[in-house]
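Input: one structure, supplied below.
All protein chains of the complex are present and in place, except for one that has been dropped.
Right, subunit A next:
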């Protein structure tokens, strides 16, 4: 039933948005009355309630009689902070202090589309970049409407009014936003508004406290698993254990005989038990012995390795980069370095398992769920249950982690099918083993580099062959150009370093039955490791310090070089580490930002690794909320380190072997070294993303440090599979 052909394609590409966001016209449309109607629907949701008396000034903003400001956003909150940074941007122009600002999640409506994707999607580290100008315009427009209301009330010229701290004043008059909101909502919205110059910002660029911490620290925040809908049933699910297998038959009786069980629902590739509690449903599920048929039973780790290696050796390949004559140049190299790198399939492991609550009726459907892709979900659900997308209402809850996993629609479709079958609302919650075994994994990948060095040890010929399963094939097929999936090669094809003029990068798309999808930083997650680990090996081959080698390959005025220098400085690179300590450093650009990280380790005689210190620096050009950026850099570092240290699922008989946190480890508090984070936000560059760029440099920095500590090449992850343990 997980019919991913349902996923709408989009012609907006990530690369396009990174390259050409400046040329994009922000679709700032003022709300129509229909929009106001649509927005009202958001108030019915269980997530946030706002005063009924609040005046809606435009699609993104409501002001209550008490002067409280509610900013409405379509960007999902999964911890990365858009529900603080975006209201902060709006409040800057509106002229209101942040302690009066709160936020609400929008319904599905084009007004709330990610301006870079043309759909309600939270991903690609775009949330703040996408909505930054729109939010400021919404705030400025509202400010002018409030001024117009005050000017009319007092019979004065609006240009003479002063706006400060949620109050509008004139020589003899003063009124709060709350007092003016009702009249302001009736004012004509200005056709154009001037935005403050960055030099005049007083809120943007400051460490405004997150707006979501109170609800989360008190248990009041509603996540997907917390949704309660009257009369709902609870569903547990068992999906075909072998990738690609389908359900042949199941005797439902052992489950339906149990007290509290309402129904067993069969899907093409799964069974669900619906009961009065989730635990009852899950217990009943364990009583069933479904027969599955087909699927990729011959799939195991050895086959993955074989297929990827065959791709490296294949005679035919698509050309991702073809510049000059790499083979010719190689023949004249003073030294040739060849290395093959590999990375495993990775599960996302969000703390909140996959979940959705659905109420599907004959003429409408309503869903409450943690999702990164509201537009896709509405479309896919509509198609699955025979409705039109506009008949589907989506209530976005808080997300207990996303990392790309919640851009998928599988769990929403299952909940919708269950509700349709039961004729009642159903809350589906996956168990952790289901979550681990039925992910859309970060693809396993292999790259073979062949690099020719000149007399000085600098690259003069560059070849790489990439073999990596395609994400775009299923999700965004139009992005595949001349056989190359851009997600498979991103991070390898760019030219931040002064790479040789003679360069060839080829790509082979293997067919493997493991579902793959967006995982925090996507192709950069493995390619950042491959690229930077290779550069590090080249530094060794050239007999140079890895920082110096990189600096030599980066132009004097390069942003990469500045970020690298800052990360090096933060870990004290110029001073040799203490006896027994070793360092690694890496820099990588992704999602419009450049991030560098350095790590200091020691390794004992049993290959037990201790992480002592780390540094991280990001150049994101514009820093809306530095504190959240620091949090995200630490977060991305942990996410990348967890993958490097422990990450990876293993396959046998077409099934993922791991199920719960006992078999699939993550970085714990005791592993985490002190981190110094630095932010560079200056110059004229466009705002970069923040959610993902900190992940790619983590693995290569750690691997470089371990390589120096042990003197052995490390070209495969995770490190636990290479014999390392982490104390």
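As a working rule, contacts are C-beta pairs under 8 Å (C-beta built on N, C-alpha and C of every residue); 3 or more make two chains touch, one makes a residue touch a chain; residues count from 1.
Just so we're on the same page, contacts and distances are computed from a predicted model.
Only one chain is not pictured, and the protein name UniProt records for it, out of "Carbon monoxide dehydrogenase small chain", "Chemotaxis protein CheA", "ABC transporter permease subunit" or "Alkaline shock family protein YloU", is "Carbon monoxide dehydrogenase small chain".
The hidden chain makes contact, of the residues A:140, A:237, A:285 or A:349, with A:349.
The residue from A:97, A:205 or A:260 that touches the chain not shown here is A:260. Interface note for the absent chain: among A:67, A:400 or A:546, the touching residue is A:400.
The residue from A:66, A:266 or A:634 that touches the chain not shown here is A:634.
Only one of A:214, A:306, A:388 or A:608 touches the chain withheld from this view, namely A:214.
Although one chain is not displayed, its contacts with subunit A can still be listed: residues 77-81, 209-210, 212-223, 225-226, 228, 234, 259-260, 277-280, 282-283, 349-353, 398-403, 429, 431-432, 627, 631, 633-635, 637-639, 642, 660-662, 666-670, 672, 674-675.
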